[in-house]
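In this view, the complex is presented without one of its protein chains, the others remaining in place.
What follows is chain A.
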Amino acid sequence: MAAPRLIVVGAGPAGVRAAEALVQAGLRPIVIDEGRRDGGQIYRRQPDNFKRPYAQLYGSEAAKAQALHHAFDTLKPRLDYRPETLAWNISGGALHVIRDGRAQALPYDALLICSGATDRLLPLPGWHRAGCYSLGAAQIALKAQACAIGRRVAFVGTGPLLYLVASQYLKAGASLAAVIDTSPAAPAAALPGLLARPALLLRGLGLIARLRRAGVPLLRGATPLRVEGDADNGADALVVREAGGRERRFSCDAVAMGYHLRAETQLADLARCDFRFDDASRQWLPAIDADGRASASGVYLAGDGARILGADGAEAAGRLAALAALHDLGLQPGAGQYAAEHKALRARLAKMERFRRGLALAFPWPQAQAATLPDEAVVCRCETITAGELRRCATELGGSELNRAKAFSRVGMGRCQGRYCGHAGAEIVAAACNAPVQQVGRLRGQAPVKPLPLDVEVVQ
């Protein structure tokens, strides 16, 4: 029998642990990652000539980061590892990849998609100005480049990353204008979920306390109103409304914004996986079973790209999905390993799922703020299309389904392909049409998942 063809997309925590399980089973999987180095988002590696030690870069997660990097370095000789390679389409049982302008189709028996997430964004009037960045961007500037995104940085949004990145900036010596959380104090209903991972909960509370002690203005339950500035110089202030109704203006030259995460699901979509609406986070996610099997045959999904369970969850899910693939292909010794481990791995993931639900209650996606964005606010940063234009397309032109609204308004058609406007766009269309958000649908993923170079050479 020909050697089974297994492909892993992504070299973050999920992808690395998936590849490891496959190598342990005696296989040599292909690992595709767009990044220059392995590690994915949370354990992103700095360039070779940077000197900061693990403890400084990854804080409390230093040991895990080091363990993951070490695992991958050890695996490398037994992998067909392809960094700086984009997986841009899936069709006809093959994954289509491109590297340095050279395209190739890779047929697979099992495909493990571990594509991670991006920041989830909510538009804010003025967010198209220079100096506005996603929270993840603010963290990447610091982690991978030892830079702050500005001289004085305001943080706005909600979710654990808000406090984490703000604390990392504080510790690194950056100047913080304010930390603005749209969520009010966590409701009691969130507590049982959050207590599923008490150490993580305590760490989060510790971050908030440290910011407070440092005298950083910290608002909860606030409504961001606008980023002020001008066309030539970009942002110069963040204006918000406090929970009590008072308006506050924070001078700053950079704004980092994010509302937790959005699963990177285009590849799952192109593989024709079924999706389900997740009520807890109000987003469409690919449907998977307890082990990570998608509805499309031979396709497995793990990590943030399927369920946003954080880095530990991604590691467990990556291993479980890979073992499930080995089981399904009837490959020993992997199938035996699946029998030995799958129950424990599922139990770990179930605990993390409880925590995820707790987080979603504590830091809800503020959909009402999207629904009530002023008409003049830019929703699509790529092509400067406003909320008013999107509403007009939804109501007057009959674009009450998101892909139709996209065709009329072009919201979701620009450079980012809806990654940063899609979720808010759905809320705006739903509110304008008086429909539940799940009814307006979701932006369908399209190939190529990111722009390709203009001159492509095809290799067999």
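To be clear about the criterion, contacts are C-beta pairs under 8 Å (C-beta built on N, C-alpha and C of every residue); 3 or more make two chains touch, one makes a residue touch a chain; residues count from 1.
Assume contacts and distances are computed from a predicted model.
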The chain dropped from view, which UniProt name applies: "2Fe-2S iron-sulfur cluster protein", "Carrier domain-containing protein", "Sorbosone dehydrogenase" or "Quinol oxidase subunit 1"? "2Fe-2S iron-sulfur cluster protein"
Contact partner of the left-out chain, one of A:P13, A:P125, A:G150 or A:G204: A:G150
For a quick check of understanding: of A:T118, A:S167, A:S183 or A:Q283, which residue touches the chain that isn't displayed? A:T118
Candidate in contact with the missing chain, chosen from A:R28, A:R102 or A:R415: A:R415
By the document's definition of touch, the residue of A:A65, A:L112, A:A137 or A:L390 touching the omitted chain is A:A137
Residues on chain A that touch the omitted chain in the whole complex? 34, 36, 41, 46-52, 118-119, 128-134, 136-137, 140-142, 144-151, 172-174, 230-234, 253-254, 264, 378, 381-384, 415-416, 419-420, 446-448, 450-454
